[in-house]
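To keep things clear, I will list the structure first and then write my remarks on it.
Every protein chain except one is present and positioned as in the full complex.
So that you can tell them apart, the chains are marked A, B and C in the order they are listed, and the count of residues begins at 1 in each.
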């Protein structure tokens, strides 16, 4: 990912970047991919009927992370309120997905990795929201 | 759109549907399309440099509406918290985009139509949030 | 949806619209919603382990339809090659999803409706591609 490089060359930014927001953008894109992958892996498990809620939360989390990542990337206008609301939604989606994935982490390695990714993204969203003052 | 038809045949729903949520899903998909179209129309205007903030809010609103529409469609699990957070984010994105589009509505018909679409979606999100108790 | 209204007010279009492309855009957004809904309904069925391939194709089709709808909405530049490639991808995704949904249509009403939506979108993509000469 080239998040830092791209944002630092933005005409409104000119070198001074919010590193916490950049970290958050990277986690959002990464978590969107991880959740999409975890949903597909869950669909391949023999006991898929025990993982349907996990799959739904994976899909929700992937959608919300992707939108949060795009909105936060487009941060240079005066859209702070939309970013804040999306960071809050993303934190919620990541927490719910992490809680569910953690329940399956001892049986399914993909759920363990996905739970970790969601927890990192949840925390990155919290810190980015705080950094916006 | 077949939102009502699809949700009423969901095994967990069995005929009794939340009409306010269905209306909200339709407005989210419709507003995502309208905002994508308005951004492109703004990019085609001669005075595009006066419309850059409008384009950004259009793009934000399109991303948030699309994610809100997907999450709300997937309402049958116990993901109420994620839906609520996304309805709040969508209401914010629609309001901000509507306010900006309204400033250009007398000069650009696409902004006038888009502002109306955003206002309808903003209200549908409010009402859907209220209907969830 | 306000596809026709929005495109007809685009500064590059000025009233003369490609009705076949407009129909295609509407089907793409509608099919994206229907496939997202069908995946969630399949996840709620008791025999979910027989529907995992259907869910995957639903999710693929939803992603491809959403992207095709956005790209086709943004048709006013000289991006014809991208639109063509996305119409081809969307036709493929819709056909594959329709074939799978049709296998479950007699047992699950949501699959029957979804198959119809995919077939309409498949055909609309074909016709839109043809209309672009």
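Rule of thumb we're sticking to: a contact is a pair of C-beta atoms (placed from the backbone, for glycine too) under 8 Å apart; a residue touches a chain by one contact, two chains touch by 3 or more.
What you see is a predicted model, and the numbers here were worked out from it, not measured in a lab.
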Options B:40, B:91 or B:122, residue touching the unrepresented chain: B:40
Hidden partner chain, touching residue among C:9, C:33, C:70 or C:126: C:70
Chain A, residues in touch with the chain not shown (by the definition above): 1-3, 5-7, 9-12, 25, 29-30, 32-34, 36-41, 44-46, 62, 66, 69-70, 73-77, 108-110, 113-114, 117
Positions on chain C contacted by the hidden chain, ascending: 52-53, 56-57, 59-61, 63-64, 66-67, 70-71, 74, 77-79, 81-82, 85-86, 88-89, 92-93, 96
Residues in chain B touching the chain absent from view: 39-40, 43-44, 46, 48-49, 52, 55-56, 59
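Going forward, only the chains that are shown with their structure count from here on.
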Interface sides of chain B and chain C: same vs different residues, half threshold: same
Per-chain CA centroid nearest to the all-protein CA mean: B
Distance between chain centroids, defined by C-alpha means - chain B, chain C (Å): 19
Gap in Å, rounded to a whole number, between the CA centres of chain C and chain A: 27
Shared-contact residues (touching 2 or more other chains) in chain C: 39-40, 43-44, 46
